[in-house]
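Take a look at the structure set out below.
Shown here: the complex without one of its protein chains, the others still in place.
Up next is chain A:
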């Protein structure tokens, strides 16, 4: 198994700040916008973006929630062991809000499809956008594209994109594992 660095720590840092700035451009003070990190891996990215927005760009009162999509997946009972659910925590209303779904890697788009269904249980947002750190091109099963992307990557199916976070894996980096 070999792995190649796609983004090193500096590049992750730059990408996160660029994504944060891009969000500010479109959402200004975030008074009507909420961030939703998809469990489990999107939560790290969502936390990181929130802390950049709060600490570096002095935006106050950003609502951040975590959404678990396990029970909304379309592959239940189709091979493999059942997936472990994670905590959903959305302590605010999403009705008429702009929702930004946040995940680390966009691959087939099926998780996002599930998230779009799952978020409806919490109300009817006025709009939903998608932010991903890595966008794997040419691998979509569904017509879903990100509105904000950190880096676009061409990877073949056998390869895996691994996103590491300081708070979990001890470093900020993105690898292509083959």
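Here is the rule we use: a contact is a pair of C-beta atoms (placed from the backbone, for glycine too) under 8 Å apart; a residue touches a chain by one contact, two chains touch by 3 or more; residues count from 1.
What we mean here is this: contacts and distances are computed from a predicted model.
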{"item": "Record-based protein name (UniProt) of the chain missing from this complex, from \"(2Fe-2S)-binding protein\", \"Lactose/L-arabinose transport system permease protein\", \"Heme exporter protein C\" or \"Aspartate carbamoyltransferase\"", "value": "\"Aspartate carbamoyltransferase\""}
{"item": "Chain not shown: contacting residue from A:21, A:85 or A:156", "value": "A:85"}
{"item": "Contact residue for the chain not shown (choose from A:122, A:148 or A:165)", "value": "A:122"}
{"item": "For chain A, residues in touch with the removed chain", "value": "68, 70-73, 76-78, 81-88, 117-118, 120-123"}
